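All protein chains of the complex are present and in place, except for one that has been dropped.
Which chain is which? They are A and B, in the order written, and residues in each are numbered from 1.
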């Protein structure tokens, strides 16, 4: 090699041996573990940025149509159960808390704690999806799922269904379908992210139990934590936009 | 060690062929068998996989271009039925844009050289890199499936409500293809950004990076931020088509223009995803063959980033005649004018790189000159379309077809070929045949102009794009264009043949046939799997030819 491209090798290798033993998970193409860990985290943040843009398209559509068809959005939003939504928010925040504890457990190399926090995260994740299923089922029964079976009768004639809403004109009632499209697209996409996350959690539990993350290698846990918190945050935006923003007392 | 060049017409400096040998150990012969390629995590091997697959899709897309031009030889719709013609240009567009232009330079040359140029052993996430290629291939397979099952005729723009309610072709299959291929490009962009941020060798500061790395960095930002918006737009189209959700359907209160906004929010930046890496290639080539530092390095680097940032705020210039409000028309037109400025800066910086240089005219340089000329025309005709009043008459005509072909084919494809020829010795260890390649560069340039110059005139005459039949008075220009396309076809087929030939029979290139300064030229050709035997330390600017001279002198004295 040229004189100018001098060797950094000797110096670095010397340095690395002083610090700590090389982890088995250290990939050969990274100079240091520090670099590997930073690259992983940075990559995860970029991926989440991509995700934000992905959801952003739907948020944009939501804002546009909410502006155009405000009465329909108010009426349709009032059909959602704030109680179930709030329960789900609580479940998800708890799940996020368990995940944060998991990251902590991995960092302090407590294997049992890590496994149990991950299991807790998973259980709360499933609970969230369970509640979501109940909500979807109700929408299905009420014919609020967009498509051929969509029905606006509750919005045109709320009194007949024991609702205290103001009736919507038929043309405006038709626009509630757009609200439900966005509701299903956004919560559905969110649920899909939850399902992917849960699949990853099983894999992480298996590996954690094997002891993979008990010797200072915490990148997968950390990055999954970022992902899981991102999914939480999306919900934190969805909950007020879909459930709360148009809520009126009574 | 090297046979000293006496010839003053060339800087090519290859080892004495009687004694030269290919390096014993390199990334190509490191492992053997098909599986070692299909499961590789080596960025160089993945780049080769990409190179082979995008070449395949380029010729598929090119075949459709040929069929389109053949049909347009006569004014009557006589070669194929209208439906078939519509499928032709749809396939041409989808294949060329999503399967060739978007991945062309980044996934092949970028994949191969970005890690080496910044002194890294690989991209940050080699497995994700391989995943990108598999996603790309899955996207390609879905595209071919849509083609084989009977085609799709939405046009590559998937305009709603046409694509959602009025066509009975394989729209969902094609949409899936684009969705999947989109994730391939997201992961490539993500990998590049992380690699460039975190994997630079000691001493490789941001402003010592080659401009090729800068331009790929800018393109990666666009890939990561733009592509997901396309993904969601495509998902909504698929949902609208399958269950009729009504987001884009005016009879249900949806807004068909919303799709246009979402689609162009990606697809305009996509133009810069395609052209920026090409600009990076041109910077490398021009510097190398004029033996000079790129004039105003910082300005060229920042102009790439400026293009990427402005590129996100001009999408509505595709909708000037669609009834956007006057204010947004004004704002988007103004921003479009601003985004043209960094491109102008680059052109002049390249021109002034030549000043006081010591210029030779090897094939990559010829392609680079072709790029400058054609991109200047392509860029300036873009100003026509960004100018509101002019856009009314020109949009949706052959003028726009000619404009983006000047940018995409005249610009990007020429840059791609410049890059492939420039780095071919490094990738394969062998030289391509010089005179044949010069001939093909010239053929492409001439063929290109005969094909697309008449289309500007056709566009001003008003001939609409995507027309299967046209009024008889447009025939002469169309015949000219088709004739040019034939020449162009020859120009593009030749390189594939002689490059394949050179794999076995080309002269052995040695480490640095062009005497270029980049880190990639300081290692063996083809490189080792781990790129460097020792982590390099960067102690000079990019394009530092004095450093190179000193180094060579030092080597000669030490070796001699």
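In the analysis below, a residue touches a chain if its C-beta (ideal position, glycine included) is under 8 Å from a C-beta of that chain, and two chains touch if they have at least 3 such contacts.
The working rule: contacts and distances are computed from a predicted model.
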Which name from "DNA/RNA endonuclease G", "ABC transporter ATP-binding protein", "Cytochrome c oxidase subunit 2" or "Glutathione transport system permease protein GsiD" does UniProt give the chain that's left off? "Cytochrome c oxidase subunit 2"
Any idea which chains on screen the missing one touches? A, B
Which of B:354, B:441, B:499 or B:519 touches the chain that is not shown? B:354
One chain is left out of this view; which of B:387, B:486 or B:550 touches it in the full complex? B:387
Would you mind spotting which of B:172, B:257 or B:528 touches the chain that isn't drawn? B:257
If the hidden chain were put back, which of B:337, B:436 or B:528 would touch it? B:337
Where does chain A touch the missing chain, residue by residue? 71, 168-172, 174
In terms of residues, what is the contact footprint of the unshown chain on chain B? 8-11, 77, 82-83, 86, 153, 155, 157, 159, 161-162, 165-167, 250-251, 253, 256-257, 290-293, 295-299, 320-323, 326, 329-330, 333-334, 337-338, 340-341, 344-345, 347-349, 351-352, 354-361, 369, 372-373, 376-377, 380-381, 383-384, 386-393, 395-397, 457, 460-477, 545-546
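Note that only the chains that are shown with their structure count from here on.
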So, what's the distance in Å between the C-alpha centres of chain B and chain A? 35
Across the complex, what residues on chain B touch chain A? 120-122, 124-126, 186, 190-191, 193-195, 197-199, 201-202, 224-229, 231-233, 235-236, 239, 243-247, 252-255, 258, 261-262, 265, 519, 522, 530, 533-540, 547, 550-551, 554-555
Taking the touch rule as given, give the residues of chain A at its contact with chain B in the complex, in rising order. 1-9, 12, 27-31, 35, 38-39, 42-43, 46-47, 49-51, 53-58, 60-61, 64-65, 68-69, 146-148, 174-175, 177-178, 181-182, 185
